[in-house]
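The complex appears here without one of its protein chains, the remainder shown in place.
Let's turn to chain A:
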Amino acid sequence: MDVSGVLEAHKQKFKSVTVEGKIIPVEYDLGLLAAYDQNPVDEGELNKNKDEYLQSLSRDNAQLLFNEIFQLPTISDDNGVMAMLPTPTTLLPREKPLPKPKPETRWEKFAKAKGIVKRKKERMVFDETSGEYKPRWGYKAINDDGTKDWLIEVPAGANPMDDQYEARREAKKERIDRNEKRHQRNMEEAAVASKLDRKTVNKGERPNMDNARAMKRKELESQILITKNSTASVGKFDKAIEGDLKPRGIKRQFAPTITDLSKEKAGNMNILDKIVGKNGEDLVNVRKAIKATKRQ
């Protein structure tokens, strides 16, 4: 039986999905759903009937792009049929620079050197006394560092009248405080590190802490010097303390006796402006002054 006629008739019913007349093959970047048609546009046609030409050109290229997209491997999803896209080939600039690695804490550095690997601990642990699971730490935690023991043996040499529960609580509090201090120190060092050496930070290494200390010291010294001058007499009548900091690198400066006349004039005019008022504008806010006098 000859079915070619039937097939031909069936084909006639539909428009074709093939596109002809592309001398240079169209390039695709399917990751961005883009097609780049490098064929020159038909100038005459573009001038004559622009919109029809643009639409037919776009249709042809869209057809080619969709032919490619529909040939990609697909998966079925809740959202219908999804085409798996390759990674885009056209690179586009980022919005922000790459994230910097966090500077290591002292513990992290130590653990790395010693080869200590972090292990995940379960949040809930089985409590044998009550027979149920309880959080390892925090609210309603299992025996909180021995503070929930029902009986504590008096340690050798300890005063039997001392409250051992209190002692344990104190010890715990102290540990927490110490850890908080360490945390603070890590934060400070990280802050200094971000200022100090960009190269070392980018590598994720800790910067030289001697540098960090020196930086902190300098900052403190300058603050102390400022406070010394912050008295009513600008530090003049304060008693000198032995071994106290002396301001370094500050020298009195004198203007040269012979200088450019215009500079001298400008300097003097500047002072005059401040006293008399620039270009005749009022130095005093009249409205405020009136208000002040009225109040009196």
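Rule of thumb we're sticking to: a residue touches a chain if its C-beta (ideal position, glycine included) is under 8 Å from a C-beta of that chain, and two chains touch if they have at least 3 such contacts; residues count from 1.
Just so we're on the same page, contacts and distances are computed from a predicted model.
The complex appears with one chain absent; UniProt names that chain "Ribosome production factor 2 homolog" among the candidates "Dehydrogenase E1 component domain-containing protein", "Radial spokehead-like protein", "ATP synthase subunit a, chloroplastic" or "Ribosome production factor 2 homolog". Touch with the chain omitted from the figure is made, among A:17, A:158 or A:272, by A:17.
Contacts to the hidden chain, counted on chain A, fall at residues 10-11, 13-17, 31-41, 43, 46, 50-51, 54-55, 57-59, 61-63, 65-67, 69-71, 74-75, 77, 79-85, 87-88, 90-100.
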